[in-house]
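Below is a slice of the complex: some chains, not all, each in place.
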Amino acid sequence: MDWLLALDLFGVFVFSLSGGFDAAQHKLDILGIMVLAIATAVGGGIMRDVLLGINPPAAFTNETYLLTCIAGGLVVIFFSGRVEKHYHWVKNADAIGLGVFAAIGAAKALEYGLGWVGVLMMSAMTATGGGLIRDLLLRQVPMILHSDFYASAAIIGGAVYMLCHFSGIDEQNALLISAASAIAVRFIAMKWNLSLPKITGGAR
Amino acid sequence: MDWLLALDLFGVFVFSLSGGFDAAQHKLDILGIMVLAIATAVGGGIMRDVLLGINPPAAFTNETYLLTCIAGGLVVIFFSGRVEKHYHWVKNADAIGLGVFAAIGAAKALEYGLGWVGVLMMSAMTATGGGLIRDLLLRQVPMILHSDFYASAAIIGGAVYMLCHFSGIDEQNALLISAASAIAVRFIAMKWNLSLPKITGGAR
């Protein structure tokens, strides 16, 4: 399972960059950067674990998660100028983190016996929960709500994981295929600026 | 217990209409509508179950809850014009959902051994927690805080449940009496536009 932990930590790291960088742009002090780096990176996984009844959440039982967040926060603090210049790399890495978290969320939800809607919800929550906490703290419109295929990519990743699982594909490959699907959807959506339809009926 | 589940699902359905309709008014895309339909309808029950240590929460162990939310979201997406025209029905249904959730919250809290303040809190949280999440996501002033007898109606429902319980009334009747009381208070408050007093002393 070492490769899975490595993937998970990679997702945590890029999400901590994303949260910390957002904090720096809002002119928060160094503690604020750390708070947002941690909340963005492990918030989704913690929400998932609390809802599944995993106590304490993985983010607290394996200290490597929090240390990885702190590393991400320190990168923002010391290299914020350079991070900004290469922000498209952060966005790309964020897409990869999204896919990895969606796949891991689906795997954990299935393991804990949730039904298919629950599995899709856990995919979306693991992948977007941290960003949601970041947006609430910074009082921004939550990204998940104006989502141009952000949460949707995570949900597609979760659906692919279930398809693989029920086709008898082993866990490792299912995780890779699922993460790759979500990442592909996310990259395609970013490249062509796709968005979900809005209803144009009577609601104003 | 089938009638209780049916009542609970009715509450979930009308709350998902309320959340989805609010999302449509904020011009969110169809995923945003689904997210708010689900969060509004099961958010309060999930908060209650997490606090009581019910893992995973009922909303995840019985997939019917989430499917009901999706049905509510679809109604908003396909019939939003008509829903809007009959919005007073949504408001009336919301009052019924409020009462049902308050009664169920009180029953679960007593079952898990909380004291009377805890029971009243769980009534209020079950009935208003989903709406609170909706308001936080849409960055509205939380309804629970400018409440013209919204949370108060739930608390009264919880108190009535406890009175019934300690008077030896069986669970089914206690639930019905409690829900009816909260619904009556809510309808009266809507009709006469009642509100709780504000303090007019030195606080400015």
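Order as written gives the chain letters A and B; numbering starts at 1 within each chain.
Everything below uses one rule, namely that a contact is a pair of C-beta atoms (placed from the backbone, for glycine too) under 8 Å apart; a residue touches a chain by one contact, two chains touch by 3 or more.
Owing to the predicted nature of the structure, the values given are computational and were not obtained by experimental measurement.
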item: Identical protein chains in the complete assembly, only 2 of which are shown; value: 3
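By definition in this document, only the chains that are shown with their structure count from here on.
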item: Residues on chain A engaged by chain B in the complex (per definition of touch); value: 50-53, 55, 112-118, 121, 136, 139, 141-142, 144-147, 151-152, 155, 195-199, 201-204
item: List of chain B residues in touch with chain A within their complex; value: 21, 23-33, 35-36, 38, 46, 50, 55-57, 60-61, 63, 66-67, 70, 76-77, 79-85, 136-139
